[in-house]
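Note that this is a trimmed complex: some chains were dropped, and none of the rest were shifted.
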């Protein structure tokens, strides 16, 4: 099952569960994978930036990806961003053999000009091969590479195996509108747009034409709700659900600290056995944990799923 | 009236009002200045990054600052960040002569090491002179200069005229805690900490020990409420007020686009005659304006002040 | 006399002479201006990055530019790069009124995409007005903005008053070849290309099609020689002259330190009364001065002009 340009819904960015001593926690991988399936996710992304991918060595990365793929019937996208094409190619071959649906590729931070970005994706597409679908990760805040709508159009047009955009530019609403306008005027073929950036603008992203979410908020049920309600035209209800979660979501979206919040909440929800990150990883102070607890308690008044 | 380390409350970051043709709108300056006084601001900051300071020439900058200073009884802080010390010195002398309470200084983006940052502030402090109080602007997202708590302590210790930190690191809650811990252990003298970053974490910043807000959200009344309620120990009420505004506040905090949102809302509130920015300035699309209108309408259900 | 696209030869980047106490040294400005005229410069650039432009306030900048313009019959280009268009416009009007031949505009470091760069120059060209010729400064090492040959072509094509490229990309030889190829294939109108970057590749830049040099090496006579010999087809002699100077030129080209070396050598040559820079400015250690003296002594064996 390969990923296609009509993918929609919610593809959670799965964290990688670790034991406190740094070993990979396989039982939590299974439990988390099952959880995502049960709450209505339509796919999964593994080994993304929030999946602590660079902290795994090559064999571990393949093992984690394979375990998730075997466990779920959902299409699984694997992050294969790497400092060089040899490692990207090796990992891609291994995970596609294991049954992955696609790979996700972020641009290296050194890229500056439009041509450099387009050229990089052309080379990457050659390395992974024409049969492997890929997802563009557009995340300037962390990657410091800025892609205009026109550059994205060039990448999609040049590479038939580009099927999805993980959109997490910030601000990014006008970019979604621009890409959808390209499609309407016939200058861009159909492509799935799923939004990241912690979900901070998911309410409006759906209204602008996004197909859903591709991010890791610790209550992905909310993401599923917002995408569904928005698609059903229930605008006020979509915003109501979103707004109730926004105080916590905003807290989780802090750069560098967000993963610690996410894992802590997923631990409190019983999905992960531990909130451990591999080194180097910023843990939560006691005060920060108490703040998250307070936000959960307040959220629980609006959303019973948060009563953990 | 010079700024002192016991400043607290809300110092709004004032935008600079323009007519649609780019001229400075003096009537709107007066109306805005009066408005800030009426809603309980305890000070004002003019010519900050969101004040479009680099778009004014030297004479205009002095004129805008002087007009605000004459109009209000509140202490006024003037942003004097400049690519060189000659311009910083000239502007400082002019605005202090006009009655400013202090100046605010951001580090130039080229600074990297701890010693470079500390050295820059030592030179800047010499340029403005020992009688002029100054505010450190700590805003890594935009300025790409990262100051540890230890570096801030060195700057405060080295320069007796450093009286305030405009804190807008992100994430930044632990930094407030660290600085307040320095004060408790006697290694840092008292300093005012007012928080920026659009107010996105003001609810918890107050709880961590901040003295208030120094940001420009278009409903500064909410900032005043949160600071007051938090100081009074009314934690739940402070969060209730904050959470009601968070969907709009989050929309306004988009980098590059935020000022357009802020000016648009202030225009709809009747504070500014126009939401014009000087070139280059990102305007709002029709869709974005409709989104802001929608957020205002939803906010108005919780906060009657938003029924504009 | 306005600058035109057929400018060639050597336009030295003039430093701004200061007294040790930071005041502008007008006698040295005059002596330096005369010197440049005598050694065969074909133009002058004032208030460039190496002219310590940001350390001057607005009135000083106009005064320095005007003094040079009055003193020389050569065309004078004035650097007007500024954090905002208001200051750029004011300075441009003042120096053009004073008789400048053109202005030079560097892109602000925040620009990333091709469209952002092209858009910036369109706005700047509008601010200075269609009658003012301008020079693009393409200097990625310091400005962190990367312009492809295609982007430069778009800027030149969009703005009839763009007459020169100050080329200091690194590496940059292929860029000169690419731009000249654009001209041969008819896709780019004629434009002057003068090279900066301390002159480190001037020997080959001339052979690739550059029209000359636009940099500040303390022995601009060498730049004049290399441009002249290269234009005359005296390849080996051009390289001989260049190579003799390369050890010192390389020493002068150190980022952050180069201006101190340049001013020190110009002081030893009797052109400047002092090698002082305004704060903040990196001075030379005693060891560094001795190293420069040693290089001068060695250079003097090949080039009698270096026997100072």
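Read from first to last, the chains carry the letters A, B and C; within each, the first residue is number 1.
Keep in mind that, in the parts below, a residue touches a chain if its C-beta (ideal position, glycine included) is under 8 Å from a C-beta of that chain, and two chains touch if they have at least 3 such contacts.
These figures come from a predicted structure and were not determined experimentally.
The copy number for the entire complex in this file, given 3 shown chains of one sequence, is 4.
We adopt the following convention: only the chains that are shown with their structure count from here on.
Averaging C-alpha coordinates per chain places the centre of chain A 33 Å away from that of chain B. The centroid of the Cα atoms in chain A and the matching centroid in chain C are 47 Å apart.
Chain B and chain C have Cα centroids lying 38 Å from one another. Counting only residues that touch two or more partner chains, chain A has none. Chain B makes touch with chain A in their complex at residues 170-171, 173-174, 177, 200-201, 203-204, 207-208, 239, 242-243, 246-247, 250-251, 254-257, 285, 287-288, 291, 298. Note for the complex: chain C touches chain B at residues 52-58, 60, 82-87, 89-90, 109, 119-120, 123, 127, 278-280. Chain A meets chain C in the complex at residues 112-116, 146-148, 150-151.
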